[in-house]
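Heads up, one of the protein chains got dropped from this complex, but the rest are sitting where they should.
By written order: A, B and C. Residues from 1 in each chain.
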Amino acid sequence: MRIGFIGLGGMGGAMARNLLEAGHTVLVWNRSPEPVERLVAAGATAATIDEAFATGVVLSMLADDRAVTDRLLDPAVLDAAPHGALHVNMATVSTALADRALRAHTDRGLRYVAAPVFGRTEAAAAGNLVVVAAGATADIDSVRPLFDVLGRRTWIVGDQPSAANLTKIFGNYLIACSIEAMAEATTVIEAGGLDPVQFLELLTDGLFTGPIFAGYGAMIGSRSYEPVNFRLPLGFKDVQLALTSGLEHNVPLPFGGVLRDAFVEALAHGQAEQDWAAVTETARRRAGLA
Amino acid sequence: MRIGFIGLGGMGGAMARNLLEAGHTVLVWNRSPEPVERLVAAGATAATIDEAFATGVVLSMLADDRAVTDRLLDPAVLDAAPHGALHVNMATVSTALADRALRAHTDRGLRYVAAPVFGRTEAAAAGNLVVVAAGATADIDSVRPLFDVLGRRTWIVGDQPSAANLTKIFGNYLIACSIEAMAEATTVIEAGGLDPVQFLELLTDGLFTGPIFAGYGAMIGSRSYEPVNFRLPLGFKDVQLALTSGLEHNVPLPFGGVLRDAFVEALAHGQAEQDWAAVTETARRRAGLA
Amino acid sequence: MRIGFIGLGGMGGAMARNLLEAGHTVLVWNRSPEPVERLVAAGATAATIDEAFATGVVLSMLADDRAVTDRLLDPAVLDAAPHGALHVNMATVSTALADRALRAHTDRGLRYVAAPVFGRTEAAAAGNLVVVAAGATADIDSVRPLFDVLGRRTWIVGDQPSAANLTKIFGNYLIACSIEAMAEATTVIEAGGLDPVQFLELLTDGLFTGPIFAGYGAMIGSRSYEPVNFRLPLGFKDVQLALTSGLEHNVPLPFGGVLRDAFVEALAHGQAEQDWAAVTETARRRAGLA
Partner (left out) sequence: MRIGFIGLGGMGGAMARNLLEAGHTVLVWNRSPEPVERLVAAGATAATIDEAFATGVVLSMLADDRAVTDRLLDPAVLDAAPHGALHVNMATVSTALADRALRAHTDRGLRYVAAPVFGRTEAAAAGNLVVVAAGATADIDSVRPLFDVLGRRTWIVGDQPSAANLTKIFGNYLIACSIEAMAEATTVIEAGGLDPVQFLELLTDGLFTGPIFAGYGAMIGSRSYEPVNFRLPLGFKDVQLALTSGLEHNVPLPFGGVLRDAFVEALAHGQAEQDWAAVTETARRRAGLA
């Protein structure tokens, strides 16, 4: 297929590269030039956002609601897009943004699918993401070959795009809760004179298998939060998206309130450049172990 | 080996049966008679607690601190036990109880090992438990053949018995946190018009694999909390053990405070006979979904 | 003085009336006509917002950030205001709104003072409010005679208008915390078979004197939350303003997280038309007392 790809950060860059390698023609745009140059070297074509939309199928992977609003919901951009063009937004954004984007597209005869993904940059590079898609069935079907390149599995969770975003937000909520739970538990384990590394090995050996507990458990047990896969402020953004969704549906989220404070405290102690697993240090500081 | 086994509830009964089937001679005691009769039918010998101790090796699986204190830390019982007898306490009890039991045994020339287990009754029946042992190495070695019958793996976490209890308590803490996290997330998913069953299938397919998320996720997604594997008040007991351990080591446990309130609220609404996964209903009630 | 007054709700209407009775000439505007008619009957002059600004001194008392933004930060309104006109915003709004409003005014040669008030409608009617003002000293001095009519005391808390809003937001935070604390305490008192009314009388007799504990205590003890002085969603708005301010300054607010969930739960149970003291019912429902 001939497609556009907007947003070449750690995730987006790896995804665009896989699409290229699978034989697709990819017109790429990014705010800063370096990622574009790397993709062009791999066979992509540098393009404007308008040119990307002109292909008729655009995948986007921007940082947050604001970036999507500024770049892709700009009336000038959408007015210029060809009738029937399909925009597949793969970023983790709010459900409110999804609703707003859907309206902005359908009002102009454009199509909009939300397809956020689970998986970190290694999974993106390996084409091993999990894609969570929502939108019109025909629209999703038309880009299934692309999803099959990017991920190992695609889930369709509804015909309203926001359904995919709600799913993604609360998947991340489970991850954040798992990190905090491990942080609290290992802090007591350490304060009690036991070995946090063995503690988490024991628990991830049979009970809590899978990449979340294994991957974050390894970081938390050893307190080495490198490489930074997902910066703490981005994790905090997702906790706030969850709290906002809870509020929209009148659902109290007491764990979310705890997470909020743990992340705020991490930011107050200068941890903005660290991986979100380093929110563990909040628990340790509170116990006087810092 | 010729051993005693004290406490034949759902877990203890299955464990004693496996030891019998592996060819060991097992003298069994239980507060109520029916479980004793069932084990005797399977080849065990009914015994008093004193007779069980007289074998020189006693495994116990009683309900809580109080039961252990009343039955097995009774000075009359310990004074009557043969010098050098080994007591392996496999129940989930407090670290304070472990310390007290260790003293009561060593003061009389008896030996004490803590070896709580992870796994529910099916795992106990299948000899598929995870044993977490702590105590003197020679003592643990002497009962390794028994642990190998009961579980698929034995972890040794220290030479102080309480280390095994702290590990078990905070393993259960991670489970309780996982239940609450799934409860909160699925409540928003449901309130948002999506399907909690699909939501949890999606997340346990690749990210949160393993029996905890899969098993409890299936209960929570479908809101069918049968069969009752672990009664809610027992789960609450373990949350309180975690909070107490946090207090002993000056570690704040904000998730623990949330769990405490969720369990109290479940008990206030008559859920004492349900599985602890049913604490999910607290989240739903709060959101007006009950 | 000849002034404009924008926003004639329960608070604003009583305040404008007092200014009239003190001999000032007041041009009033309100979204709905009835409050205007009542004030005109009391001697006020009906006006447009532009006419109100044309007096050179406008006091405003609108519901929230959005109302202020739509009505008073509209560029058309500010561009039409006479050079040097002073806008005194007495509503409880966010500090971000205060900063934005200050810029919008100073950019056009207008002056802006924030002067939110403590006190309910009876205090407003009695001229017994507490005014918390921040802004340029000369600007505040110029409207001191008006503040003296409206309140029993004026505090000046800084030269940046947002300082007054931060002070007001966290004054309300203390009130919300006091309500929740009384709610939790009286729920145990009631569950324990004692009398919540006597309990709160005892505590407000000598330890917790003053209108907050006495006034809300009387409502909470008797569970009669009428008349509705401050609607629950408005109280919730202020809790959210506090949480947002905490976030801006990297301050965790664990009580704020609890309040957030208590208010969300109240809204999930249909309490949007009740006084915010009725958040007490959340505590009672959780304990199975509803």
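Worth pointing out:
One rule holds in what follows: a contact is a pair of C-beta atoms (placed from the backbone, for glycine too) under 8 Å apart; a residue touches a chain by one contact, two chains touch by 3 or more.
Computed from a predicted model, the values in this text were never measured in an experiment.
Displayed chains that the missing chain touches over the full complex: A, B, C (touch as defined at the top).
Touching the missing chain, out of C:Trp29, C:Phe118 or C:Phe263, is residue C:Phe118.
Checked against the hidden chain, the listed residues B:Val40, B:Ala54, B:Ala96 or B:Val264 yield one contact partner: B:Val264.
When you scan C:Ala185, C:Ala218 or C:Leu234 for touch with the missing chain, the hit is C:Ala185. For subunit B, the list of residues touching the undisplayed chain reads 243, 246-247, 250-254, 256-258, 260-262, 264-265, 267-268.
In the full complex, subunit C touches the hidden chain at residues 95, 118, 130, 132, 152-153, 155, 157-158, 163, 166-167, 170-171, 173-175, 177-178, 180-182, 184-185, 187-189, 191-195, 198-199, 202-203, 205-213, 242, 245-246, 248-256, 258, 261-262, 283, 286-288. The chain not displayed touches subunit A at residues 254, 261, 265, 268-270, 285-288.
Simple rule for what comes next: only the chains that are shown with their structure count from here on.
The central chain here, found by comparing per-chain C-alpha centres with the mean of all protein C-alpha atoms, is A. On superposing C-alpha atoms, the copy subunit A sits rotated by 180° relative to subunit C, to the nearest 5. If you average the CA atoms of subunit A and of subunit C, the two centres end up 39 Å from each other. Put simply, the C-alpha centre of subunit B and that of subunit C have 53 angstrom between them. Residues of subunit B found to touch two or more other chains are 254, 261, 286-288.
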